[in-house]
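Below is one structure, written out as structure tokens; comments come after it.
As you look at this complex, bear in mind that one protein chain is not there, while each of the others sits in place.
Chain naming follows the written order as A and B, and within any one chain the residues start at number 1.
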Amino acid sequence: MAVAVPATPKMSFVVFSGDLDKLIAAFIIANGAIAMGEEVSIFFTFWGLNSLRRHNPPKRKRKAMDAMFAAMMPSGADRLPLSQMKMMGAGTALIKNVMKQNSVHTLPELIASAQAGGARFIACTMTMDLLGIAESDLIDGVELGGVATFLGEAAESTTTLFI
Amino acid sequence: MAVAVPATPKMSFVVFSGDLDKLIAAFIIANGAIAMGEEVSIFFTFWGLNSLRRHNPPKRKRKAMDAMFAAMMPSGADRLPLSQMKMMGAGTALIKNVMKQNSVHTLPELIASAQAGGARFIACTMTMDLLGIAESDLIDGVELGGVATFLGEAAESTTTLFI
Partner (left out) sequence: MAVAVPATPKMSFVVFSGDLDKLIAAFIIANGAIAMGEEVSIFFTFWGLNSLRRHNPPKRKRKAMDAMFAAMMPSGADRLPLSQMKMMGAGTALIKNVMKQNSVHTLPELIASAQAGGARFIACTMTMDLLGIAESDLIDGVELGGVATFLGEAAESTTTLFI
């Protein structure tokens, strides 16, 4: 596989985590990169996929195991927990509150902004199979792909972060 | 230190974490990179070293502190916990179960596959000293090295991930 040295920087991300604070950091970096004219590509795997789940997806028949996972995992960017200072949910409410007071965009807004700015969102199909997530469970504008898709993006990127 | 621009992409990893799910993600990426013809180098430090420990290493005399660490830390890739949804071990069993149902390789299989594919495994000697891990405690085919070895690999890599 040949590598093209990019004319402008390109950033790629593996979003593995489902922690609100890590996702906010990732998406602030991603939106900053877009603002500076960089190409951005984000591969969502494992718990990171929860940030792309719709809160009320179209109903469908699920296997018992898949329904259990769906019920146990937070559905959507607005429902992710903090990585620390959890305090049974109070820490998360606190952070959302100070973000609002400081006019920092919410995670759903940051995600929408990255999409509008042309970031490529790739959902890891292996994780979707494992956790029983269907394409209809995800927000619009998400491609399905595997590790080879991510590796192609990373090979062209100036910077790749594992979040 | 001069930098050679690689003709083919090369990936390096710092595996700091000892979480099963993060390790699975890292090794799926590593095996994907090998399949695409990339060179792969993995530096195991801190809790990441537990993934290389043998479950039944040859007996040896250990200092009291080392024996305590050895007993407290999971020994081997088959015994690592999840980063979340731990549920006192039930989450880990659940994930292993769905991986099996979906024909995803286990972590020990993914590690063996990366080794067979030529990935370079480097165990951080400083961590080994700190946590009282001897070379005989580790699986075969692991080099010992320090941060300078990792930095040499990273300088030649297209992509470097901290896991």
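Definition applied: a contact is a pair of C-beta atoms (placed from the backbone, for glycine too) under 8 Å apart; a residue touches a chain by one contact, two chains touch by 3 or more.
Just so it is clear, the structure is predicted and the values come from calculations on it, not from any experiment.
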Where the missing chain touches chain A, by residue: 5-9, 11, 21-22, 25, 28-29, 32-33, 35-38, 83-85, 95, 98-99, 102, 104, 158-163
Hidden partner chain, residues of chain B it touches: 1-3, 5, 14, 16, 18, 45-47, 65, 72-73, 126, 129-131, 146-148, 150-151, 154-155, 157, 160-162
